[in-house]
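Here the complex is missing one protein chain, while the rest keep their positions.
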Amino acid sequence: MLKYVKKFLKNFLSKLFLLVIFFSPLAVAASSDMYVFASAQKKAQFAEIIHEMRCLVCQNQNLADSNAPLAQDLRLVIYRRIKNNESPTEIKKYLISRYGDFIAFRPVFSHITYCLWLSPFILFVLIMCILLVKLRKFVPQITNI
Amino acid sequence: MVFFLWRGLEKDPNLLPSPLINQAIPEFSARDLLKDHAILRKKIFLQHWTLLIVWSSWCLTCTEEQAFLLKLQKSHFIPIYGLNYRDKFNLAKKWLKKQGNPFQKIIFDPQGLFAIDLGVYGVPESYLIDPQGIIRYKQVGPLTAAIWLENMATLINQTNKNPN
Partner (left out) sequence: MTFSYALLLGAFFLALLQCGVPLASLYSQRLKWLKWVKPFTWSQFICVALAILSLAYAFLVNDFSFAYVAQNSNSHLPWFYRVCAVWGGHEGSILLWVFILNLWTITVLILEQSLELALIARIVAVLGFISAGFLLFLLTLSNPFSLAAESVRDGRDLNPLLQDPGLIIHPPLLYMGYVGFSVSFAFAVAALLSGRFDKEWAKRMRPWTLAAWCFLTWGIVSGSWWAYRVLGWGGWWFWDPVENASLLPWLAGTALIHSLLVVEKQEILKTWVILLAILSFALSLIGTFIVRSGILISVHAFAVDPWRGVFMLGLLVLLIGTALCIYAYKIHTFKQPLAQISLLSRTMLLILNNVLLSVVIFTVLLGTLYPLIIEVLGLGKLSVGAPYFNLVFAPFAILLLFFMGLSYLIPWKQEVRGDVLRKIVSILLISFSLSFSLIILFSKELHWQVLIGLSLALWILLNTLQLLRTSFKKKLSLKKIFKTQGAMLVAHAGVAILAIGIILSSYYSLERNVRMRVGDNVSLGAYHFKLQQVFALQGPNYTGAVANIQVNHQSNQFLRPQLRYYPITDVMISKPAIAVGVWRDLYVSLAEPIGKQTWALRFYYKPFVRWIWIGGLCMMLGGVWAILSRRYAK
């Protein structure tokens, strides 16, 4: 128990120390982010797009995770477009216009993919209906299960 | 389901069909690797068929298609342009000296931005562009005589017969 208290105090004090250091003129050199954004919303949009697009070189990774040169280039292209105030929909549309539907991990909701998006739910409803119809035949008895 | 799995065996999962077939080549502006002061734009593709080859000095497979390209260039059948992808100026020039130069013009694209606009995802790739600047065919992988004859040359001949 005492060990935990000691550890907690140490942590707390070091954080306090850090806070002081940060605001003092002795602040040490900081690293720079690879991608800097004007707002948190833009940062989130960027994250959303790079996670939803496939890297075409390392084909089972998305653009966020891949270190392939093409992925780096595409991230830069997306980054610049976000800075240019393009919407995520427009950017995704651009990438799909150049690379085809394959690059998008989220299949577009078109007539080709109705089956894909809707069938799980339709199937569920269907089975439930069949089940209920079948069970209507069996009246719940006093000799219960 | 078994049917789909069966047919699926024939397909190559790594090949990507291009959505830019029958679309116009996008506008761009880039330096010419061969003539440093020249700026190349979309209009270099107009008024004649063009074969655009995407290559780099660091790409090992690109050397495979060099022999065929040099032969094609000698036959003067079609102008061949190059798109130098993500390369260093000096290294690209050195590579050309060593391997020979079948290109009349070379678009220098060190950051790969124009390549992205074309939907390039690897090297080597080749594009067949018609006199109106429309992309008619894309080949992924090294270009061989067989692929050229079967796909690109026949397309040119067909279009010349029926200009529609």
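By written order: A and B. Residues from 1 in each chain.
Operating definition for what follows: contacts are C-beta pairs under 8 Å (C-beta built on N, C-alpha and C of every residue); 3 or more make two chains touch, one makes a residue touch a chain.
Note that the structure is predicted; figures quoted are calculated from it, not measured.
Where chain A meets the missing chain, the touching residues are 11, 14-15, 17-18, 28-35, 51-52, 54, 59-62, 64-65, 67, 100-108, 112-113, 116-117, 119-120, 123-124, 127-128, 131, 135, 138, 140-141, 143-145. Taking the complete complex into account, residues 1-2, 4-11, 13-14, 16-17 of chain B touch the chain not shown.
Basically, only the chains that are shown with their structure count from here on.
Averaged C-alpha coordinates put the centre of chain A at 35 Å from the centre of chain B. Of all residues in chain B, only 13-14, 16-20, 86, 111-113, 116-119, 121-122 touch chain A in the complex they form. By the touch criterion stated above, chain A contacts chain B in their complex at residues 56-57, 59, 69-70, 73-74, 76-77, 96-102.
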